[in-house]
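Only one protein chain is missing from this complex, and each of the others stays in its spot.
Entry: chain A
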Amino acid sequence: MMTAQNLDALYQEIILDHYKNPHGKGLRDAFEAEVHHVNPTCGDEVTLRVHLDDGVVADVSYDALGCSISQASASVLYDLVVGKPVDEALALHEEFLALMQGKGEVEPDEDTLEDAIAFAGVAKFPARVKCALLSWMAWKDATVQAGGNDA
């Protein structure tokens, strides 16, 4: 149970904006790996493709079904990692993971996480952490399959 105040902490405007107008949504053709991840408890799912080019995340394309948190999270992921060197993107993944698993105790760094800091409020709701992590876990999986770990 949470109060109306907590509700606003969970559903930051940034999250609702990304939910209504997701960035980079849709599956695109150039890719080295495609994965399909589901959240078995709620049925949320994402199909996600990764295109790497010369050590850089050239594209992340995705098709997702799920709640506002999981949809907004995929959109924010797209904004953050596309165009970045793979190792830098993987470091961002670690940072986002630490934020989400931090039970609300981790102070996010806006300089690196940008819009993803809006998810700090989600970390206080254990039931919703998996929603926020769905596309990020899918991206890590696809990136490893695409050989991105060797970059």
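List of remarks:
Please note the rule applied: a residue touches a chain if its C-beta (ideal position, glycine included) is under 8 Å from a C-beta of that chain, and two chains touch if they have at least 3 such contacts; residues count from 1.
The rule is short, and it goes like this: contacts and distances are computed from a predicted model.
Between the names "SusC/RagA family TonB-linked outer membrane protein", "ABC transporter ATP-binding protein", "ABC-type spermidine/putrescine transport system permease subunit II" or "Cysteine desulfurase", the one given in UniProt for the chain missing from this structure view is "Cysteine desulfurase". Contact with the chain that does not appear here is found for just one residue of A:42, A:56, A:97 or A:144, A:42.
Touch with the hidden chain on the side of chain A covers residues 1-4, 6-7, 10-11, 16, 41-45, 65-69, 71, 125, 128, 131.
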